[in-house]
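A short write-up of the structure that comes next.
In this view, the complex is presented without one of its protein chains, the others remaining in place.
Labels run A and B following the written order; every chain starts at residue 1.
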Amino acid sequence: MRVSLFVPCFVDQLTPKVGLATAKVLKRLGHEVEFRSAQTCCGQPSFNSGQWDVAREAAIRALEVFRGAEVVVGPSGSCVAMMRNFYPELLKGTPHAAEADDLAARTFEFSEFLVKKLGVTDVGAKFAKKVTYHDGCHALRELRLKEEPRQLLRAVKGLELIETDEGDTCCGFGGLFSAKFPMISTAMVQVKGGALARTGADFVVSSDPSCLLQIGGWLSREGKPILPLHIAEVLANDA
Amino acid sequence: MSDARSDIFARIREALKVKAPKPHLKTDANPGKTSEVAKPWLPDGGETADASLAILSEQLAKLKAVLIRVPDQAAAVKAVAELASSKNWKKVAYHGHDLLRPVASGLSCETWEADATFDKQRLEGCDAGITTCESIVAQLGAILVSSATSGGRALSVLPHVHVVVAEASQVVPDLGSALALAKARHGDQMPSMLSFITGPSRTGDIERILVLGAHGPKELYLVLVG
Partner (left out) sequence: MSDSKAIFLKDAAVNAADGDQRAFIRKALGGYYTNRDLQKARYRDWERARDAASLAKWSAVNDLANVLEKFTANFERNGGVVHWARDAAEARAIILKIAEDAKAKAIVKSKCMTSEEIHLNDALEKAGYGVVESDLGEFIQQLRGEAPYHFVFPCMHVKREAISELFTKHLGTAPTDSPEELTMIARRHLRQLYVDADIGITGANFLVAETGQISITENEGNARLTAALPRIHIALSGIEKVVNKLDDLSVLLPMLATAGAGQPMTCYNTLYSGPRKKGECDGPEEFHIVLLDNARTRLLADPEQRDALHCIRCGACLNVCPIFKNIGGLAYGTTYQGPIGSVITPHLRGLKQWNHLSGASSLCGACTDACPVRIDLHHHLLHNRRNAAKESPTLFDRVFHHGFNFVIKRPWLFATGGRIFRATLPLLQKLPLPYMGAGMKTRDLPKAPSQSFRDQWKHQNV
């Protein structure tokens, strides 16, 4: 299959290794991977801030960027939810509505693509570490993905998966929310980050790199001995 | 100035000119008879009388209500008398009903047919109130009392203990059946109060810690005959 990568803007700039790992896993499974460099941001910050006219422009650009792509795969539940669920809502009643629905049907979150579209759970990864999993809210509640990433992690050789209490609790990121209401966002990551740290895992793994920015940022500031890691990075590890 | 009623109706009619879509549903549930549509999805109330009784007994235990099963009327009289003497009740109010008069006669303490001469101050001073009921919902452990068949509104809630004497045949599987039965029995002459009682009165208002007997009865007994 020819996979067109959808790399979130902040992954592009701040954690490019997540994008590279995603490509590596897909290539290892025998797929052709492309990156269309006209892509930038999906428009979610503006959408979530109520600036739907601005977000609509971003959505229309994304339709153009990914026009003709066989499948679009992104390593972020949040950004994929934007394309899958919110582009159709944004473009409802416009001439772009049909194309938005079409793109939504061709766009997948990384773990969803592997498990549900390709039917693969064992990607041949090795990772002899204790990890705990953080469900990003968009993956969990907008895309309804809960078991898929866990199935992938359980198939990784040597990996021990530990669940947390506060399992489905939000990390408090919420995009600009974390900066507009920093006190609430911090209180939330104290709850979530505290629970993750209590598991005694070496790594907190998630399919959402934005949550990992928030959780990792707090864990780092608090000096907790648990590191953030994207699920693609775990699955890319085969040595 | 137009009156409030017509104004509000005008606002409603104006607002509803634009239709709202149906909610996002997991199923294509039809808006038929709610209890029938939803029956297979709600908690089980039992398909047979025995199954219902088993569920009822389990639910009541969880609610901290006490179920006393007796074979016949005479045994019911005895059971309530034993309860009264073990709890040392001094004053007991009861609903004037053929099923309950023998029960009251069997008590050695002061008894009072509360619905004959209602007196709220006197009722407040009673240790226990004894009533019948309309039906009993196995699914939820709920007992349906009414102002018509349970000695008014206060008897089942003001005394510190509530005792219900009922026939086992009054047990229905689920809430939908109890509501349907009440409608069939009373038609458009519903008693002014129908109340589903699900365990003794309780509160969790202080630190979400369960305390029984908030304002209503601290203890609830269901004496089931047959």
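FYI, contacts are C-beta pairs under 8 Å (C-beta built on N, C-alpha and C of every residue); 3 or more make two chains touch, one makes a residue touch a chain.
Here the structure is a predicted model, which is why all the values come from computation and not from measurement.
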*Please pick, from B:T34, B:S85 or B:S105, the residue that touches the omitted chain in the full complex.*
B:T34
*Given the contact definition stated above, which residue among A:L145, A:L159, A:M188 or A:L235 touches the chain not shown here?*
A:M188
_Per the touch definition above, residue among A:V3, A:A58, A:V115 or A:L159 touching the missing chain_ = A:A58
*asked:* Please output the residues of subunit B touching the missing chain, sorted low to high.
replied: 3-5, 7-9, 11-16, 18-27, 29, 31, 33-35, 37-38, 40-44, 59, 62-63, 114-116, 118, 120-121, 124, 139-142, 147-148, 151-155, 157-158, 174-176, 179-180, 183, 188, 190-211, 213-217
_Across the whole complex, list the residues on subunit A that are touched by the chain not included here._
7, 9, 11-17, 19-20, 23, 35, 37-41, 43, 45-52, 54, 57-58, 61, 137, 140-142, 168-170, 172-174, 176-191, 213-214, 216-218, 220-221
